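As you look at this complex, bear in mind that one protein chain is not there, while each of the others sits in place.
Letters are used for the chains, namely A and B, taken in the order the chains are written, and counting of residues starts over at 1 for each.
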Amino acid sequence: MDFSGSHILSIDQFDHSDIDTLFSVAESLEPYSLRKKVTRVLEGAILGNMFFEPSTRTRISFGAAFNLLGGAVRETTEVKSSSLTKGESLMDTAQVLSGYSDIIVMRHPEEGSVESFSQASRVPVINGGDGSNEHPTQALLDLYTIKKELEANHKTIQGLRIALVGDLKFGRAVHSLSKVLCLYKDVTINLISPRKLRLPDSYLRLLTESGVNINEFENIEEGIIEVDIIYMTRIQEERFKNKSDAKKYRGLLRLNEKIYTANCEPNTVIMHPLPRDSRQGANELDSDLYKNPNLAIFRQADNGIVIRMALFALVLGVVEQIGKTSREVNWHTSKRH
Amino acid sequence: MDFSGSHILSIDQFDHSDIDTLFSVAESLEPYSLRKKVTRVLEGAILGNMFFEPSTRTRISFGAAFNLLGGAVRETTEVKSSSLTKGESLMDTAQVLSGYSDIIVMRHPEEGSVESFSQASRVPVINGGDGSNEHPTQALLDLYTIKKELEANHKTIQGLRIALVGDLKFGRAVHSLSKVLCLYKDVTINLISPRKLRLPDSYLRLLTESGVNINEFENIEEGIIEVDIIYMTRIQEERFKNKSDAKKYRGLLRLNEKIYTANCEPNTVIMHPLPRDSRQGANELDSDLYKNPNLAIFRQADNGIVIRMALFALVLGVVEQIGKTSREVNWHTSKRH
Partner (left out) sequence: MDFSGSHILSIDQFDHSDIDTLFSVAESLEPYSLRKKVTRVLEGAILGNMFFEPSTRTRISFGAAFNLLGGAVRETTEVKSSSLTKGESLMDTAQVLSGYSDIIVMRHPEEGSVESFSQASRVPVINGGDGSNEHPTQALLDLYTIKKELEANHKTIQGLRIALVGDLKFGRAVHSLSKVLCLYKDVTINLISPRKLRLPDSYLRLLTESGVNINEFENIEEGIIEVDIIYMTRIQEERFKNKSDAKKYRGLLRLNEKIYTANCEPNTVIMHPLPRDSRQGANELDSDLYKNPNLAIFRQADNGIVIRMALFALVLGVVEQIGKTSREVNWHTSKRH
């Protein structure tokens, strides 16, 4: 794909070489996210950070990534405060808002809305999540995290063995990650979920056709033996029609230090797209793993910054210029992963 | 008027020469809004973008205009989150907030509130809309659009024939536009509205006294013959005391490609202050006109940026300095109207 000027709507747009390009730019941006260097390459540019559904962390991650490149951010956070409530079409909103910025990130509760919006937009649009449909930057930062964590253990994505655990039916992050793993060879996926929250057949078919080895489990202890990475997810309670159905699955699949130690190979990496549900009863990923160095969940969140910076830099075509405007950070900082 | 340091509260402040000044600055700023050039003239300045009533597009338009001049924006979006709910007077709020910024844009649901606020403010205040009273930048961007669109057709505002269509009783945009058209000679206005939503007598008197030619219609087909510009508006449902009254007028006055083609002179320009109500039943301006090159509604929205940039530059007295700090845009951009 030619990133420059493109909309980033779906993980399906990315082939192997696109991912290599993106990850290589992301890696080169780590000194900026770690506050060792400052760049002002996008000084004067404006991001329209349009969140028509609440999501503090994703919104701030995109905004901070744009700020780290030197750009300014204009934002909206609520569907209520939008002209949509006065009957305006998404196309009109796109036409108008795209006159106010150089690039737009959009999150919206409706599936397909971001793509419709992008068709009328006069600037590139990045999908920040459209309902249960797509959230491509999550999949990209997950894959980037897998790559980085494996590298630290002298492994590669080729040959990866990963356990996907929890609500595999509604979990958007798991769906997108499955798709992107199809691009790699020799991948084994252990699917661990309650029977009624299995990965949908369409994804199963896709994985099988792409040569991914699939094993299914209902029991976490069995499924996490002999994997490199455990990818935990929470029950997506807000996607259940019947709230009491959702409750049945709370706390069913849990990872804690004891289960980890008893079953996992050394250095098995623990991931989670966050937020994790730390309320008693849920607690799918126990806080007793907080000090475990293989807990990669906050490194994973941090990786969202460099992935989003890399996308902005590629879509706005400024990758080559970043080094030229680089300078040292002049304030106190002890930032680390 | 001496713009420098002035509050911009009402369209009544502007005489013919003020408008000429503003429009000439706005035109000089087009390369910046079209992302051909970057200026940092207001780097270090802060806009207090105080929206005590929701309005995503107006808020973002003001904020983006300030960012485009290099300034930073601090914002509030909800009356709930304000000290006003703890019994604070507008004068106190103004005293305090004006200590935090170099210029304030304020929108507030109460008529006259922005003027009261400005009296206690220690920095210039721009009215971003106070209830059904004033919204001067809307009138200015409308007039600027009329001028630009007419120029493209080799015409001038002097001699203008315009149809104002829809809810002329409650439509604040129409009221302010009427006022400012009084400054020009040889203007003809066709007022097209349901009988109960006629333009209020006070405005009719003002127009007549200023020598504007007035014709009234209830039927859109008759009123749009022989005009240069059709200015459509939506029914202001939120201003009706009785919601079911508002519904009676939904969809009564509509413009679509068929009506346009059957009745209008070639190149008759179509404007709308937006948002337009695209729900079935309302749909005052049909989307089948989307490809009509005379549909100026998005150029009109875009013009809000340069008009607001021009106001900021004039009120903060930096017009002369913009050229000096100008540089080329260094990122990928294909921005156009």
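In the analysis below, a residue touches a chain if its C-beta (ideal position, glycine included) is under 8 Å from a C-beta of that chain, and two chains touch if they have at least 3 such contacts.
On a predicted model such as this, the values are computed, not experimentally measured, just so you know.
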item	value
Which of B:Ala72, B:Ala152, B:Cys182 or B:Ile214 contacts the chain that the document leaves out	B:Ala72
Contact with the hidden chain (one of A:Thr56, A:Gln119 or A:Gln158)	A:Thr56
Which of A:His154, A:Arg195, A:Lys243 or A:Arg279 contacts the chain that the document leaves out	A:Arg279
Residues in chain B touching the chain absent from view	4-5, 41-46, 48, 72, 74, 76-78, 80-83, 86-89, 91-93, 95-97, 99-102, 122-123, 315-318, 321
Touch list for chain A against the chain that is not drawn	35, 38-40, 54-57, 59-61, 63-64, 67-68, 70, 72-73, 77-78, 234, 274-279, 282, 287, 290, 298, 301-302, 305, 329-336
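Keep this in mind: only the chains that are shown with their structure count from here on.
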item	value
Inter-chain centre distance, chain A versus chain B - centres from mean C-alpha coordinates, in Å	39
